[in-house]
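Of the protein chains in this complex, one is absent; all others appear in place.
So, subunit A:
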Amino acid sequence: MERKLSPATIVLYVVLGILVILYLMPAYMALVTALKSPAEISLPTAWEWPSVINWSSFSEALDLLKPNLVNSLILTVCATALSTVLGSLNGYVFSKWTFRGSEIIFTLFLFGMFIPYQVILIPLFQTLRAMNLYGGLPGLILAHVVYGLPITSLIFRNFYAQIPTALIESARLDGAGFFSIYTRVVFPLSIPGFVVTSLWQFTQIWNEFLWGITLTRHSENPITVGLAQLAGGQAVSWNLPMAGSILAAIPVLLIYVFLGRYFIRGLLAGSVKG
């Protein structure tokens, strides 16, 4: 398309430019504040670039948040792997082995995605206590796997709907059964589905806070809880919370920047009906 510099185009770019600045402002603020020494941080000069760049806030925040980062890493990797594998199997059944009532079951699954989690929090807390899982990571992993099932099953079901049924039929005529069709035909085609689903689950679980604060004891707190505690005091020097925020954001931001396409597909799968 030929582009002319008409007034409308100029207005378009000016408006977009202003919006870009507005959207980047919080990130800029976090970075400048994290790079200042505590003595240099003051409200009237909050927007100004530091006179001396001070990287030590990052190593200090890393020291404080290291246990939380390790907890979150274990939690996120385990829960993502389990819920993605289960979601794949469920999606396979929901799209290729439908039975009477499977659509109703699927809709009942989806409902679990839309409940405010406060409504299951008290029984979840009690159940984990009764199972001796309260306070530690295994209990939190269990919660994330179970409540992750609706979205992972949904993404895989819609993904597998694109695999032609004829492919399944011909494998069946060749004598393949339920599991061998999965391992030989469906699974090899599933790589993009696994990428989309596991990225989605990774960011969701990494960012989760409500269960982290109510279901784990101090030594097992995930990163979100650690960061909230770091930033929560009244007399905080703001360089540490900002450096901590950047550290907590880096894993998901990396995913988003480098694998953004897949992230957006997960995001759309969660809302647009397939």
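Everything that follows uses one rule, which is that a contact is a pair of C-beta atoms (placed from the backbone, for glycine too) under 8 Å apart; a residue touches a chain by one contact, two chains touch by 3 or more; residues count from 1.
Everything below uses one rule, namely that contacts and distances are computed from a predicted model.
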item	value
"Sugar ABC transporter permease", "Stage V sporulation protein AE", "Rod shape-determining protein MreD" or "Nitrite reductase/ring-hydroxylating ferredoxin subunit" - which is the UniProt name of the missing chain	"Sugar ABC transporter permease"
Residue touching the undisplayed chain, where the options are A:79, A:124, A:155 or A:186	A:124
Listed residues A:53, A:70 or A:210, member touching the removed chain	A:210
Footprint left on subunit A by the chain that the document does not show	1, 12-13, 15-16, 19-20, 22-27, 29-30, 33, 42-44, 46-47, 86, 89-90, 92-94, 97, 99, 102-105, 107-112, 114-124, 127, 143, 146-147, 149-150, 153, 172, 177-179, 203, 206-210, 213-214, 224, 227-228, 231-232, 238, 241-242, 244-245, 248-249, 252-253, 255-257, 260, 263-264, 267-268, 270-273
